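Below is one structure, written out as structure tokens, with a few remarks after it.
On to chain A.
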Amino acid sequence: MIPIENFLVLSGILFSIGIYGVLARRNAVLIIMSVELMLQAVSINFIAFAVYLHPEQFTGLIFAIFVITIAAAEVGLALGIILRIFRNKGTANVDEVDMLKW
Partner candidate 1 sequence: MDWVLFALIAIPVGAVLVFMLIPSRYPQLVRNVAVVSGFAMFVLSVLVFVKYEFGGGSGLRFDLQLDWLENVAFLGENGITYHLAVDGISAPMVLLTGIVIFAGVFISWNIDYRNKDYFVLLFLLVSGVFGVFLSLDLFFLFFFYEVAVLPMYLLIAVWGASSHFGTFTRTKEYAAMKLVLYLVGGSVLIFIGIIATFMEAGQGTFDLPVLGAVTYDENFQKAVFPLFALGFGILAGLWPFHTWSPDGHVAAPTAVSMLHAGVLMKLGAFGILRVAITLFPEGAEFWAPVLMTLGVTGALYGAVSAMAQRDLKYMVGYSSVSHMGFVLMGLATLTTIGVNGAVLQMFAHGVMTALMFAMVGAVYDQAHVRDMTLFGGLAQKTPRLAAFFAIAGLSSLGLPGLAGFVAEFHIFVGTFRAGYEWAGVLGILAAAITATYILRMLAMAFFGPFNERWAGLKEMRLGEQFGGALLIVFIVFMGVWPAPFIDRISESVEFILRV
Partner candidate 2 sequence: MELNLDWSLLTPEYILAGGAGMVVLLDLFWGRLRKDQLAYVAAAVALASALTALIWVNDDTNFANLIDIDNYTALFRVFFGLIGVFACLASARFVKDRLLHAGEYYGLILLSVLGANLMAAASELLTAYISLELLSFSLYVLTSYAKFDLRSNEGGLKYMLLGAFSSAIFLYGIGMIYGVSGSTRFSEIAASLSGDTAGFDMAMFLGLVLIIAGLGFKVAAVPFHMWTPDAYEGAPLPITALISALGKAAGFALFLKLFGQAFIPLVDDWRVFIAVLSAMTMALGNLVAIQQRNIKRLLAYSSIGQVGFLMMGIAALTPENADAASALVLHLVGYVISNLAVFVAIIIYYNWTGKEEISDFAGAAERAPYLALALSIGFFSLSGMPLFAGFATKFILFQAAAEQGLLWLSSIAVFFSFVSLYYYLIVIKEMYLGKPAEPTRFPTPWLEYGALTLLVAGVFLIGLYPQPVFDIVEEGAVAMMAVAEAAGTVTAPP
């Protein structure tokens, strides 16, 4: 029997790695990938809570399904925007996208 903490810690690790990726990476595609990692962590959390703590309902599982769906849509939209930027500016590097500031 795996204690729930294991899953929660795993989720935390995954989420933190995602955070690291978002903060450290310069490429927009890599950033969106890191966000996906974070969403994976969220899914793990939801499912773990659902199956361990609150099995009488499926709220957590349903939530996880939606998270995965939304994550997919997010990737799609983000990639569309990234592509547009690349077309116009020739870069997908977020550090170089800093016309707007101050």
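Candidate entries met the following condition: all candidates are chains of the complex that A comes from, given by their letters.
As a convention for this text, a residue touches a chain if its C-beta (ideal position, glycine included) is under 8 Å from a C-beta of that chain, and two chains touch if they have at least 3 such contacts; residues count from 1.
This one's a predicted model, so the numbers in the text were calculated from it and none came from an experiment.
Asks: Among 1 or 2, which chain makes contact with chain A in the assembled complex?
Replies: 2
Asks: Which of the residues in chain A come into contact with candidate 2 in the complex?
Replies: Result: residues 11, 15, 18, 22, 28, 31-32, 35, 38-39, 41-42, 45-46, 48-49, 53-54, 57, 59-60, 62-63, 66-67, 70, 73-74, 77-78, 81-82, 84-85, 88-89, 94, 97-102 of chain A touch candidate 2.
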